[in-house]
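Have a look at the structure below, then the notes.
Here the complex is missing a single protein chain, while all its other protein chains stay put.
Which chain is which? They are A, B and C, in the order written, and residues in each are numbered from 1.
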Amino acid sequence: MPAFVGLWCVAALLGISAAGVVLSRWSWSFVPVYFASLLVCLAGLAAAFWHLWMGLPPETLGLQIGLPGTGARFRLDPLAAFFLLVTNLGGALASLYALGYGRHEQSQARVLPFYPAYLAGMNLVVLADDAFSFLVAWEFMSLSSWALVLSNHRHPENVRAGYVYLLMATCGTLALLLAFGLLAGANGGYTFEAIRASRPDAFAAGLVFLLVLSGAGSKAGLVPLHIWLPLAHPAAPSHVSALMSGVMTKIAIYGFIRIVFDLLGTPVWWWSLIALSLGGITAVLGVLYALMQQDLKRLLAYSTVENVGIIFIGLGLAMAFRANGMQLAAALAMTAALLHVFNHALFKSLLFFGAGAVVSATGERNMEKLGGLIHRLPRTAVAFLIGCAAISALPPLNGFVSEWLTFQAILIGTGLPQWGLRFMIPAVGALLALSAALAAACFVKAYGIAFLGRPRSAAARNASEVDGFSVSAMVIVAMLCFAAGILPGPIVDFLQPVVQGFAGARLPEQTFMPWASIVPVASSRSSYNGLLILLFLVTAGVLTALTVHRLATRATRRSDIWDCGYPDATTATQYSGSSFAMPIRRVFGTTVFRVHETVDMPRPGETRAGRFHVKVTDPAWRLFYGPIARMALRASKSLNRLQFLTIRRYLTLVFATLVLLLLVVAAWR
Amino acid sequence: MAVTPAMTMIFELAAQAGQMLLVLAIAPLVLGVTRKIKARLLRRAGPPTWQPYIDLWKLLHKEAVLAHNASWLYRVAPYLLFATTWVGAALVPTYAINLMFSWSADLIAIVALLATGRFALALAGMDAGTAFGGIGSSREMMIASLAEPAMLLVVFSVALIAGTTQLSSVASIFITGSIGLRVSLGLALLAFVFVAIAENARIPVDNPATHLELTMVHEAMVLEYSGRHLAMIEAAAALKLVLYFSLFACLFVPFGMATADMNVDTVLTGLMTYLAKVLVLATLLPIGETAVAKMRVFRYPIFLGGAFAAGALAVFLLFVSRSF
Amino acid sequence: MQNINFDVAHLLAGSILVLSFVLLYQDRITAVLNVFALQAIALSLSVAWQAFIQDAPHLFVTAAIALAVKGAVIPMALHRIVRRLGIHREIEQVIGAGPTMLTGLGLVALSILLVLPVGGNVSVLAREDLAFALAVILMGLLMMITRRNAVTQIVGFMSLENGLVLAATGAKGMPLVVEISVAFSVLIAFAVFGVFVFRIRERFDTVDVEALDRFRGERRDHT
Partner (left out) sequence: MIPSAASLLEGLPSLASLWAQLPVTPLQAVALVPAAAVVLLALIPWYRLGAALNVLASGLTFLAGASLLFAPRYRSDILIVDDFNVYLVTLTTFVAFTTSIFSASYIGHEIETGRLTPTFLRYYHALYQAMIGAMNVALVANNVGLLWVGLEVATLTTVMMVGIYRTPEAVEAAWKYFILGSVGIALAFFGTILVYLCAQEVLGEGLQAMAWDTMLYAASGFDPKLLSLAFVFLLVGYGTKVGLAPFHAWLPDAHAEGPTPISAVLSGLLLNVALYALLRFKMILAANGRTIDAGLVLVVLGLVSLIFAAFMLYRRRDIKRMFAYSSIEHMGIITFAFGMGGPLANFAGLLHMTMHSLTKSAIFFAVGHVAQVKGTQRIADIRGLSASHPALAVGLGLGVIAIAGLPPFGVFTSEFMLVSSTFARQPLLAVLLVFGLIVAFGALILRLQDVLFGEPSGPAGGVKASYLPLFLHLALVLAAGLWLPEPVVRWFRAVAAQLG
């Protein structure tokens, strides 16, 4: 039944987008569209939840459309159900948020038709059960989001972002297409059953793995295939950015899990080596680039790259354990990865909602122009703070739980036989720890610069709190972050049907552990209890505060800033975002980035202002994409001469080819 | 007499609460001891050992002065910092292992708890919108971003030896002495010391006694604070020191702790040994501090990188073979 | 009897081949046109001979068409064009006569190499004819690409067409529809050629093909 519901949701969403085409000429049209999308997403959410909750068996259904002979097949199994749940949860929240946010959109016609289509595409990817429908849905998702990225097409950089995005997306799709071609074989068994049944040989399997890693990885934002992500995600409207970062990257991860764990059978250990190294590098580089950004939404996009890296670390560990038959450990790693998928979908949506609120309140994405918003946007500020704490993996919020589980999985890694893994896993652990700490720094910067301090521009000074829908969406997500943080047990159990299928084992029942703590392996080994921690913190904090206020004084006086006795009224004296990032830029700048610092200091007596300009470039551009683009242009330049030959020369070409072919015939025996 | 479950429950609660209060009680004293000893080493009389108690008392009774644009975060942060540090300190086994709630957070969680406190304080430092606050927060986070991974690597190496991240279990394994002396443990110890120095803002990374100096980190962050809020922050700092001391004691010299059978004399011995250990550490710290000079800010990465390297090496050795 | 048939056909086909060598060699337009007319006449003779030995009367029609159109009409018309447009009589060649001849010889060798191994069940006569025709076609193409002058290119194309007719008539019992289509296409070809040459006349006062190439759509975008 739920599979049908899912398909009906897709159909409904497509219908809504058609309606969006018609409606979009009216300014109010965003209300019905987003409201309808909200309802449909809730339905899909309920269906997915029902399937997981009841532990239903996989259900398939086929339609006589799509690839001739194969037809379109759809299947809902625990994995699909989980990702369907994540997708529709994100979709519902984004739609709710957009009910308020949508009114800021200048040209509704460029958003309303594509938003539901985008949701439909993501739902369809998860449901697809044959290569063709999978790729169609996958590319449809990219295409609709491309249109959304270009919704504000008058900014040249958005157009560029859209171009890079679509190009990378298509390269990824073609990589997946090649992978499927190898899996389906020369006579084309494109259904996933057929692919499961056919076991490719070791070489082919390795090739498929690499292709899928690059295909799904480019969509998820693995370094160095991530370059499109920080361009495209910020360019879209904020509720779409939330979907792209929070959900679409997860769809990419779904594709990876589906093909590598499900279709490809038992992984080989060296695959995990590659996945782990890429994941670790992605986690650290992502957060480092995030630290360097001044654009709030771009910072969030780069932090998405980081979290994708964390998830891939979990998946890589799962592969390593699975390859060596350590099923319980594999289950732990898989759980960690999937839990982080869920968590990241939550808090990244929250953060993008917050960023959207900031943008709609101030019209500024550049943090250096913000500040002091905690006074102007009190509710948004609270929600955003919770998001920041959650993504920085701070207890008792949900981000910490998944990272904690990942650490636990890493600590089991000593049991692995292969030396390569034994060297890789501790390194990855170190990278993971580093990325976690840097993430905290990154989000202290983000929050401190944007929301704290004194407003750095008139826009920030006169900002006002956003509408109720947006706020309610943010509050709901914030609560979910808290709930997932203090009661992870039920969620972990919820994941077990999914994990069971691929790891071959499941973690022990968590929900009814004493004091609702989570004990992944054994209570003697490790356990964590968010609820108690929260309890302790609240009691300790509140008790202390009360005691101090009661027994000591509660007198408070407002006065000017002291600032060591040299207070300066100009807000420019505050620490700026780039100056906050400076120490870390110094530490890593030489090795990781190509940092250009240009100082223009006026000579003594000159009255003009001094200038200090920092340019941080993503080395991926320098190392990979720049050369490739230059090569393509050079090739086209040199070939282009053929456009300007004389007829006689063209005839000569024909003649030469003819003679060549005749020689071939003459030589043919 | 027969011990009913209810009574044991009460006993355990009492034990846990006792530890909580213990750390809170001795924290200023430890700080005082270190200051006193440092003063003596510098040939000064120095303030009395209980001076920190007096300072806290004084601060608590002063009115708190807030900047006009200080937000609620600014006022909540000190309590949050205090709470996290206190809970963290209370969850580290001091005189006895297997206390009631010791399992509720393992070592990783405790490290993360400290990170939560730091997060709050760094934000608070940026709330007033001053240059000093910004410097402090930025440098604090930079140091943390290097110290925390190092600390986690220490945790890894210990956990890999003990096969658990649960402090009580670690202690109960190490206490038997079956582990013996390990290269990796030595490296972990080294890294731990470095991290502890950095985290507690001691020389050579930071100077708790300094002010109005562009090299200060922690003090710059809390520059705007006054009254009870400052008291909370000071108390938290003291608690953090105790936390690291007892962590050191629990991980590297767990001997003398009261194990499974808890009766009066085991508890007493545990208590005595714990206090002795803390005292020793509180003497060693200022000696070390007076021996070295404070570093430039951009030397920290090398210092902490050393810690990181040591921890990483320990973990590598353990991954390669369990016998290191 | 069979022998003499074969020999005459062979002789005529060979003469066509030789004439296209002469065409390659010529460097004056008037001479080229005359030689082409000669080749057309030789062609019509050979077609007529084929009609005789295959006793396929319809081939006489083809012979007549070849004689009339290519032997007389077209050369005259081209002479008039040359006179009216005042094209300078020298033909600037891309590569000198010597290399061109050598290439021609190579092409003849190639065509023989291609046709000889053809299986026995194709009649010898057809095979020989085929070899000559192939050579003539390739040399016509060669002439088109080694001359810069539009008229000579037309001539080259025509001699290529001669090769086609030679081949078509060599193919025993090929239905009439084909010859008609050949003549048809040649007529259209010439008509269109004429139209174009005159258009070109009124556009550029030259028929040098290089001049046309200056007017390519995108070339001006470079400036």
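In this section, a contact is a pair of C-beta atoms (placed from the backbone, for glycine too) under 8 Å apart; a residue touches a chain by one contact, two chains touch by 3 or more.
It should be emphasised that the depicted structure is a prediction, and the values quoted were computed from it without experimental measurement.
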Visible chains in contact with the missing one: A, C
Residue of A:166, A:222, A:410 or A:466 in touch with the missing chain, whole complex considered: A:166
Footprint left on subunit C by the chain that the document does not show: 114-115, 117-119, 121-122, 126, 130, 133-134, 137, 141, 144, 153, 157, 160-161, 163-164, 167-168, 171-175, 177-178, 181-182, 184-185, 188-189, 192-193, 196, 199-200, 203-204, 212-213, 215-218, 221
Residue numbers in subunit A that touch the chain omitted from display: 64-69, 109, 131-132, 135-136, 139-140, 143, 150, 153-154, 156, 159, 162-163, 166-167, 170-171, 174, 177-178, 180-182, 184-188, 190, 632-633, 635-637, 639-640, 642-643, 645, 647, 650-651, 653-654, 657-658, 661-662, 664-665, 668
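Here is the rule we go by: only the chains that are shown with their structure count from here on.
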Topology of the chain contact graph, where touching chains are joined (line, ring, star, complete, other): line
Farthest chain relative to subunit B (centres taken as mean CA coordinates): C
Centre-of-Cα separation between subunit C and subunit A, whole angstrom: 69
Centre-to-centre distance between subunit B and subunit A (centres being mean Cα positions), rounded to whole Å: 35
Chain centre separation in whole Å, for subunit C relative to subunit B (CA means): 100
Residue ranges of subunit A in contact with subunit C within the complex: 643-648, 651-652, 654-655, 658-659, 662-663, 665-666
Of subunit C, residues touching subunit A in the complex: 94, 107, 110, 113-114, 138, 141-142, 144-145, 147-148, 153, 209-210, 212-213, 216, 218-219
Interface residues, subunit B side, partner subunit A - complex: 60-73, 79-80, 82-84, 86-87, 90, 101, 103-106, 108-109, 112-113, 115-116, 118-119, 122-123, 125-135, 137-139, 141-142, 144-149, 152-153, 156, 159-160, 163-166, 169, 212, 223-224, 227-228, 231-232, 297-298, 301, 308, 311-312, 315-316, 318-320, 322
